[in-house]
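Of the protein chains in this complex, all but one are displayed in their positions.
So, chain A:
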Amino acid sequence: MSLFDKKLADIHTELDKGELTVSDLVNASFERIARTEDKVKAFILLDEENARNRAKELDEQQSRGEEKGLLFGLPAGIKDNIVTQNVTTTCASKLLANYNPIYNASVMDRLHAAQSVTIGKLNMDEFAMGGSTENSGFHNTYNPWNKDYVPGGSSGGSAASVAAGQVYFSLGSDTGGSIRQPAAYCGVVGLKPTYGLVSRFGLVAFASSLDQIGPITKNVEDSAYVLQTIAAHDPFDSTSAEVDIPDYISALSGDVKGLRVGVPKELMGEGIDPEVKEKVNAALKVLESLGATVEEVTLPHTEYAVPTYYILAPSEASSNLARYDGVRYGVRADNAENLIEMYRETRSQGLGAEVKRRIMLGTYALSSGYYDAYYKKAQQVRTLIKQDFDEVFKKYDVIIGPTAPTTAFKIGEKVNDPLTMYLEDICTIPVNLAGIPAISVPCGFASNGLPVGLQIIGKAFDESTILRVAHAYEQNTDYHKARPEL
């Protein structure tokens, strides 16, 4: 059994008994990376020196018998759009190839306080725009289950690294499915928290009304531990919610008796691969056998979610990226004769195709004369989508369906066809538009050998319930224990 297949509690027991040190854990992480990274290419940067020093520091703390943090000693990978002090943060963009932040994202301070060890920064689609990690400004990441396939995106590096056993857990960010979809493609657990539960301070903004940081882990229990660490009100983020944080770990009771599950017919209809449907139905049977009731429900505006998202997200992205001017940080184009030309050359040379496409789309949708027709219209439809969820949650505890309509697709297959690629997020996007939480857990393998993801959606700030349901399901299946051969 690999070190990273052990449960968090067992690792902590072994550390206490002196059978294991944090340095052993960190060494195991770098050894695994050395053996697998050429096949997976999950990382943009390895922070080896800092990680080894931090491991020594924690080992000394252990020897002094001090109380341990919740994630003590656990090797972590961080999506490279989360700002890390004195460690290059690129967002997988050539523009930020040399950006060395002077501060930490609030989630990094929280991970540090919980005493995990940052191993490095993980690959992603540039500025988190994309669904395959093929839009990275540096290199592709490969699906650990089959290197001809994408790992999903935009947190592709975060999902691939955990699936490959390179790190114990990782952080990703989810704007339209960017944690859950790659988690589904790579056969790991990905959680998108309620909007506002986790601080976005220091997360490089893509679409500010949709973005949320969350954990990618091998099992649901670890997901609860990481969420417990990062969920908190943060005065540095004005959209951070002031709510009491429940005990997510003790919520994992394994009991789903009497739980009411709604299955939206729109997420189980046309466009969803029959094999994916079959695995989701089998998972629902497991929950029924544990005492849950399962009924078909309707989210009537689901078909409008993707067009709504592809107006709103690019609009917010164009607005956020309008701030990038090459003056205060990043890579600046040479030889511009005046300031405007410097802006234009810097942005034109440094940004990739997908990012430019979204800036163009967003600038158009927000421009005078088109704002009402596109942006305002999309925000109105967003209200209808949110109301659909409110209606179902009056009667049901959770909503369950597939995480993605298919398993991972082949590298290069959709990269020149943005609309088709956008449809891969059809099951996840409604959740972001409504601001509610959802988790993706492995629920089997298709005949091509690739993992299928089950999505469990909850009410706002009811992470406890989706974690409880996901955990109960996991305890009665073995899919989360399968590992790719690398």
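Criterion: contacts are C-beta pairs under 8 Å (C-beta built on N, C-alpha and C of every residue); 3 or more make two chains touch, one makes a residue touch a chain; residues count from 1.
To be clear about the criterion, contacts and distances are computed from a predicted model.
Going by its UniProt record, the hidden chain of the complex is named "Aspartyl/glutamyl-tRNA(Asn/Gln) amidotransferase subunit C" among "RNA polymerase ECF family sigma subunit", "Aspartyl/glutamyl-tRNA(Asn/Gln) amidotransferase subunit C", "Phosphoribosylformylglycinamidine synthase subunit PurQ" or "Pimeloyl-ACP methyl ester carboxylesterase".
Residue A:330 is the one among A:264, A:330, A:430 or A:444 that touches the chain not shown. Among the residues A:39, A:112, A:357 or A:483, only A:357 touches the chain that is left out of the figure. Chain A residues in contact with the hidden partner, per the touch definition given at the top, are 98-102, 195-196, 209, 235, 238-239, 241, 301, 303-304, 306-308, 310-311, 318, 322, 326-332, 336-345, 347-348, 351, 356-357, 359-361, 363-364, 367, 374, 376-384, 386, 418-419, 433-435, 460.
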